[in-house]
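Removed from the display is one protein chain of the complex; every other protein chain stays in position.
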Amino acid sequence: MPKAPKMPGLLKGLGVTMKTAKETMFPDGLLKPPSPVRGAATIQYPHDKEAPAPRARGVISLLEENCTSCMLCARECPDWCIYIEAHKTMAPPRRAGGKPRAVNALDRFDIDYSLCMYCGICVEVCPFEALFWSPEYEYSEMRIADLLHDKDRLAEWFETVPEFEPYESGAEVKIKKVPKKATS
Amino acid sequence: MNPFLALDPSYWQVTTLKGIMALVVVPTGAAIIVFVFLFKFVSFMHSRLGPMEAGPHGSLQLIAEAGKFIQKEDIAPDAADKRIFKLAPLIVMASTFLIYVVIPAGPNAVLVDLPTGIYYVLAVSSLSVIGVLMAGWASANKYALLGGLRAGGQLIAYELPMVLAVLGVVIQAGTLNLQQIVLAQSGGEIFGFSGLGNPYILTQFVALVIFMITIQAELTQTPFDMPVAESELVAGYQVEYTGVRFLLFFLAEFSTAFGFSAIAATLFLGGWAVPAAWDIPTVAMHFAGPAILLGKTMIFCLFIFWVRFSFPRLREDQLQKFAWKVLIPIALANIMVTAVLKVAF
Amino acid sequence: MSSSEDTTIPVSESPAADAPSEPAAPVDDLREGLVERLTELLGDGVVDHHIIPGKDVWIRVTADAWQHTAESVRYTLGCRYFGFLSAIDWMPSPWGRGMEAEVDTIVHGKEAKELPAQTTGYAGGDTRFQVFARVANIKDHFGITLKVDAGDETPSVPTWTKVFAGADWHERETWEMYGIDFVGHPFLRHIYLPGDFEGNPCRKDFPLLARFVKPWPGIVDVEPLPGSDEPGSDTAGSDEPAADASAPEETA
Partner (left out) sequence: MTAISDRQKLAYVAAQASDARVNLELETEGMILNIGPQHPATHGTLRIVAKLDGEQVIHAEPMMGYMHRGYEKLTEVRTYPQVTTLINRIDWVGSFANEVPFILAAEQLMGIEAPLRAQYIRTILFEMGRIANIILFLGDMAVQLGALTPIFYAFRDREYVLNQIEAVTGGRFHPNFDRIGGVKDDFPKGWIEDSLSAMVKVREFCDQMEDLLMGSEIFQARTRGVGVIPPDVAQQFGLSGANARASGIDWDLRRDSNVGLVYGDADWKVWTHPDGDSFARFWVRLQETREATSIVDQLLGSIKGGPIMAKVPRIIKVPEGEAYVATENPLGEMGYYIVSKGDLTPFRVKIRTASFNNVSITPWLLRGVYVPDIVTILGSLYFILGDIDR
């Protein structure tokens, strides 16, 4: 239960700030040499990078061979930022001796990250496991038009997709697998 | 003026040297405290690192900042009273320079050894009020006006307790000359024990506390920073300034902080001197004096910034009440007690 | 220091904590009683009501009784807490979701859908615009949604600001978004929109321009295989995903 509030006054406030300064400057105690780089809560961004959580929604990656251009992602997208174009083509049969199949070949799969709200609906609705979240976040651009990632760019992100994490005990959700090739 | 190390410089040589000294010391003082306290120590209090990129641990950051300000366009608002608007930061800066004139940093290292030194300091430090009021009025901005008026009221209200606090020291030392006050502390004794001299921090602790509070107000630092209150008045009287003129305000604020800390060190910690009982030769003090003064000054600077970044801000009416109803009566009582004890012993 | 002990109630003893756990009785005495009491006070003012037992109650009153309703619920029923006030435009939207736009109709030759008839929700309604407000009794833990018909062409209802001071901004917002005049409001002026804005954006016939400036990218226009005469797919957003990876548009 929370304590009843107490009234320590201004001196206590001075104590709090000085204590923090001490902890930042001397993270190992006053007798050890000062090391503010470790004591500080911040990190020096371009030099050190914080690893985001594996589930972090950084950028969407595309596994092109799984995509059937069914348009579900483009339709469910709340702000219409996925553009898909495809044409029909004949693919070799699955089994030897089978019939050739008519499939959709992807001509264009663009995600406009300047519009994207990072909601993840497209990843969720994809029935063929072609879209994955990657926690990468460093893809800012000088021009807004460069935020339109085409399918090659989206496919590059697939390398950075982490494996799905195991769940906490008690969870009854199945752990999915990222369909990475054995070679990669 | 005594010859320094057996040299006999002429008047103009001395004057030039002093001028250069003043031009060097004032920005350096500001630079030291801005880097050590505003950039680094405060960052540590916030558990962050502060500037790290320019130079080792960001030590050249200030040069980068100054360069940035100098590059910026010097803008004056259309409706502003341009001449006064441009003059205001110079007046504030001038007041800062004038404070440094009488601070002794060694047996001879004082620009002008005025017999009424401390009186002079208190007088010129209030000059900055005029600059601030000019800035506030001439900016033709409502925030600036409110800030300027607040600054005017506040600086005047805190001038009085500051003078009264200093009077206690003056009574005890028996002189207005800062050099004499330093010597009085260094040669003094406490109940016959002279190993520490008699720094007035011991006998005039009340005066020290009042003095520190008033310089906090005088410098418009939190908890008395209503004139520049960034969350209410955005930046008060500085709101319309950019570039070099803003840099001047900035520099003036921090060199005044440094100057006032030096005065506090002189008045209450014995200034550049060490206790006379330690028997350090005067020649050594010529060199050690400035360093000792710097060290003592830094202690007070630390307090200024520590308080500044720990406390919230008071309201203007509360500040006035605090000055007139609390500080002045205490300061008066302190003077009376000091005077009585002075006569008694 | 003010005490917190005397003003707090442990959760377990709270009367409302048990309320939801009761099986939803077909008769909700509390809410039936409220309607009865309000009918007593307003007489013919109460037009209709709807009760979801154990959950909520909707009461529709006439525009003439609207201000009197506010006084009654506040002073007699103890609903001193003002939740919100807003309005509904019951007209079916002529634009839909902005997907059956010109592009679709041109490409696929579909005809514009016919608008369904105007219907209203709980507690009924006779006009296109309906103002509704919610007040709550925070002692007995219940809330009431009150509705009033505002009219069709130049909707207007009396103001609530004299009873609930907090209705001021809500009425300004409703006036601006739906063009409903609140008779007796001290100063109806724009709250969100610029002062020279024309139109009432939340009315259903006010187009949402963001949906017209670019075509819906979800339109399936996969070029058919030469030789096949499969027609283009339609564009409804409600399609079941194809189970078979090889032929997604068969179900589309």
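First chain written, first letter: the chains are A, B and C, and each begins at residue 1.
Note that in this section a residue touches a chain if its C-beta (ideal position, glycine included) is under 8 Å from a C-beta of that chain, and two chains touch if they have at least 3 such contacts.
Everything numeric here is computed off the predicted structure, so don't read it as measured data.
For the chain excluded from display, the touched partners among the shown chains of the whole complex are A, B, C. Only one residue in the set B:Lys18, B:Arg48, B:Lys86 or B:His286 touches the chain that does not appear here, and it is B:Arg48. From the options B:Pro51, B:Pro223 or B:Pro275, the residue with contact to the unseen chain in the full assembly is B:Pro223. Interface with the hidden chain, as seen from subunit C, comprises residues 2, 4, 7-12, 14, 16-17, 19-20, 54-56, 58, 80-84, 86, 88-89, 92-93, 95-98, 119, 121-122, 132, 134, 138, 141, 143, 145, 164-166, 168-170, 177, 190-194, 201-202, 206, 208, 211, 237-238, 240-241.
Touching residues on subunit B toward the chain that is not drawn are 45-48, 142-143, 146, 222-223, 225-226, 229-234, 309-318.
With the whole complex as reference, residues 1-2, 5-10, 12-13, 15-17, 20, 41, 52-57, 76, 78, 117-121, 124, 133, 165-173 of subunit A touch the missing chain.
Note that only the chains that are shown with their structure count from here on.
One inter-chain figure worth recording: subunit A and subunit B are separated by 52 Å, centre to centre, where each centre is the mean of the chain's CA atoms.
Separating the CA-averaged centres of subunit A and subunit C is a span of 36 Å.
Across the assembly, subunit C contributes no residue in contact with two or more other chains. In subunit B, there is no position where the chain touches two or more neighbouring chains simultaneously. Residues 4-5, 7, 68-72, 74-77, 80-90, 101-104, 125, 127-128 of subunit A are the ones touching subunit C in the complex. Subunit C makes touch with subunit A in their complex at residues 1, 4, 214, 216-218, 220-225, 228, 237, 239, 241-243, 245-249, 252. Across the complex, subunit B is touched by residues 10, 13-14, 16-18, 20-21, 23-25, 36-37, 39-42, 44 of subunit A.
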